[in-house]
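Contents: one structure, followed by commentary.
Chains shown are a subset, placed as in the full complex.
Going in written order, the chains are labelled A, B and C, and every chain counts its residues from 1.
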Amino acid sequence: MQILVVNPNSTASMTDKILTSARAVAGAGVTIHGATAKGGPASIEGHHDEAMSVPGLLAEIRAHEARGIDGVVVACFDDPGIGACREVASGPVLGICEAAVKAASMIATSFSVVTTLPRSVPVIERLVHGYGLSHQCRRVRSAEIPVLALEEAGSNARARIRDEILRAVEEDRCEAVVLGCAGMSDLARSLSEETGIPVIDGVTVATRMIEALVGAGLATSKVNAYATPIAK
Amino acid sequence: MQILVVNPNSTASMTDKILTSARAVAGAGVTIHGATAKGGPASIEGHHDEAMSVPGLLAEIRAHEARGIDGVVVACFDDPGIGACREVASGPVLGICEAAVKAASMIATSFSVVTTLPRSVPVIERLVHGYGLSHQCRRVRSAEIPVLALEEAGSNARARIRDEILRAVEEDRCEAVVLGCAGMSDLARSLSEETGIPVIDGVTVATRMIEALVGAGLATSKVNAYATPIAK
Amino acid sequence: MQILVVNPNSTASMTDKILTSARAVAGAGVTIHGATAKGGPASIEGHHDEAMSVPGLLAEIRAHEARGIDGVVVACFDDPGIGACREVASGPVLGICEAAVKAASMIATSFSVVTTLPRSVPVIERLVHGYGLSHQCRRVRSAEIPVLALEEAGSNARARIRDEILRAVEEDRCEAVVLGCAGMSDLARSLSEETGIPVIDGVTVATRMIEALVGAGLATSKVNAYATPIAK
């Protein structure tokens, strides 16, 4: 099975981290292909960055489609351009927000999300509302760190995320925490052990869920909304 | 007051039609500036087209912002890139779907939408859900016409739209009908007279609503989600 | 364009304040007609006061309709009798709550409301729920001041409202604040400057939005729910 994991921002070190996470959980017989969208922003912090990342993201998917790909993971928690990706790809496509919050809803009655900057909080709230999970999402929280701080060796990013998780446990009475950025992928396991609550990383979950959809013989419906784009 | 009306697709004849509609209703002292997004698709039919139109749309807004603009109308019923536009513009920004359905909710207890192709129906349903108006929207309907048929002299587009409006009145028991494409802007008034039900065009409504927001001294909040994009 | 702005309570000084606000923003060529509902309560604080204000409110609309009116603003944040007003008036009708919260939803991803007494909080929560904007409304707050304190020179009403706005910013993480009483209309601009967050006044927004609806050629649908009352 050939799975493409695309990082929609242009920061290659983040792509590496994401691929490490995806490959660590990939099932037997699954090949993870990585890609970094070109021409977009170095990090996705808000609607503008998200919008500017999509053409490059679609280009990567088109390129890999030509070579044969069974499914696609879009590794940014804002789930940029998912509808467009579903039109372009032949196999199923998942954003890591959708995968993570739907997984959270399967293992806990409630969850909170911990993301990077405050400006991403309403973006994620709107996604969760669209996915129909507002009633299980206690709160979307920000650790008040820029995305790229997650790539800096000496930053206090991990400490801030851990503290925010502990606040979520205490104040939100949630049963699980979802990490709201692909760049936090390497932290999930140790933070879960440290805090005693399931900490969910969208990259690993989305990778395994795409495998699940492909393995169950499912692909994006081409009947209507996600039909191949009309040539113009 | 300087209002920018942008057509996010690249078809200039549609921009002309949109501007004619906008100027026909603009208030005293309001100048309507028109723009056509470059580099995008000739029409927006689905998620892919929508995503590909946004960079050109943002470029037009940036260019006009530099010259001084009080508010922006995005003249495509898929409301492409509205969040990104709100980050980039200093004044308020409205998509014609949001403007039209919120206006509909002010003059009727229920409405249906008549759009072009079936593939746009779920896109609009999702927008209406996000705007919180699902409980007032009876149904989103398609007249089964491509967007550019609206630009062709001899097409039966108008007849199909009229028939679909009459079906909406009959089957949906709605009290108003919203036209779900900027390219239908010239048809609203005559269709309303012919069918005996308010037929709402997003272009004219959005133009006057942007004037209203600007006139009331309101601009997009820059506090969090719609703050200016972070320079990278 | 002839716009009627009605104060549904019987306090003339509040009508004067409301008219000053409405006239300050009215577009070129728009005449604002003011009216004070007779026979109702001096202020509207709860369901009883609201219900008792409606017959007088409808009488004012009927009287002005006879002389020719293009649209109506009902200047009380409880949006009293709006459905009835829409049946009676020929042009569009807006309550200031509906106008303000829909405007807020166009310029911010979230907002809180600051109103007068705690007993008005559930009334407004129910309105916001009906308008479909609960998911964007962080919280409806009370500054714990009676409505008529807003008319008293030496009261600490403005200070309490400002403090409540600051608490909303801090605790609710909202991106805009809506003032939940027509009597606060004169405070919006200075409070917005002082607190650094958009502060929305329903009177000015509703005035401009009614202009927008009229200017776009829209009137209340007479097809079903808002048809003219049946003579008896």
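Heads up, the rule we're going with is that contacts are C-beta pairs under 8 Å (C-beta built on N, C-alpha and C of every residue); 3 or more make two chains touch, one makes a residue touch a chain.
Source: prediction; values computed, not measured.
Enquirer: Given 3 placed copies of the single sequence, give me the total number of copies for the whole complex.
Expert: For the whole complex in this structure, the answer is 6 copies.
In the analysis below, only the chains that are shown with their structure count from here on.
Enquirer: Determine the chain that sits nearest the middle of the structure, using the mean of its CA atoms as its centre.
Expert: Central chain is B.
Enquirer: Report same or different for the chain B and chain C interface, where same means the shared residue numbers exceed half of all residue numbers found there.
Expert: Mostly the same residues.
Enquirer: Taking each chain's centre as the mean of its C-alpha atoms, give the chain farthest from chain C.
Expert: The chain farthest from chain C, judged by C-alpha centres, is A.
Enquirer: Given that chain A is a copy of chain B, what angle of rotation, in degrees and a multiple of 5, matches their CA positions?
Expert: My answer is 180 degrees for the C-alpha fit.
Enquirer: Tell me, please, which two chains come out on top when C-beta pairs in contact are counted per chain pair.
Expert: Result: the chain pair B-C has the most contacts.
Enquirer: Starting from the mean Cα coordinates of chain A and chain C, work out the distance between those two points in Å.
Expert: 42
Enquirer: Approximately how many whole Å separate the CA-defined centres of chain A and chain B?
Expert: The mean C-alpha positions of chain A and chain B differ by 30 Å.
Enquirer: Return the distance between the CA-based centres of chain B and chain C, expressed in whole Å.
Expert: Distance between chain centres: 27 Å.
Enquirer: So which stretches of chain B touch two or more other chains?
Expert: In chain B, residues 86, 224-226 touch at least two other chains, as defined above.
Enquirer: Using the touch definition up top, name the residues of chain A that touch chain C in the complex.
Expert: Per the touch definition, chain A meets chain C at residues 118, 121-122, 125-126, 129, 134.
Enquirer: Sort out for me which residues of chain B touch chain A in the complex.
Expert: These residues of chain B touch chain A: 41-43, 45-52, 54-55, 58, 81, 83-84, 86-88, 118-119, 121-123, 126, 129-130, 146, 224-227, 229-230, 232.
Enquirer: Which positions of chain B touch chain C when the two form their complex?
Expert: Those residues of chain B that touch chain C are 25, 27-29, 86, 92, 94, 98, 102-103, 105-110, 131-136, 169, 173, 175-176, 189, 196-198, 200-201, 204-205, 207-209, 211-213, 215-221, 223-226.
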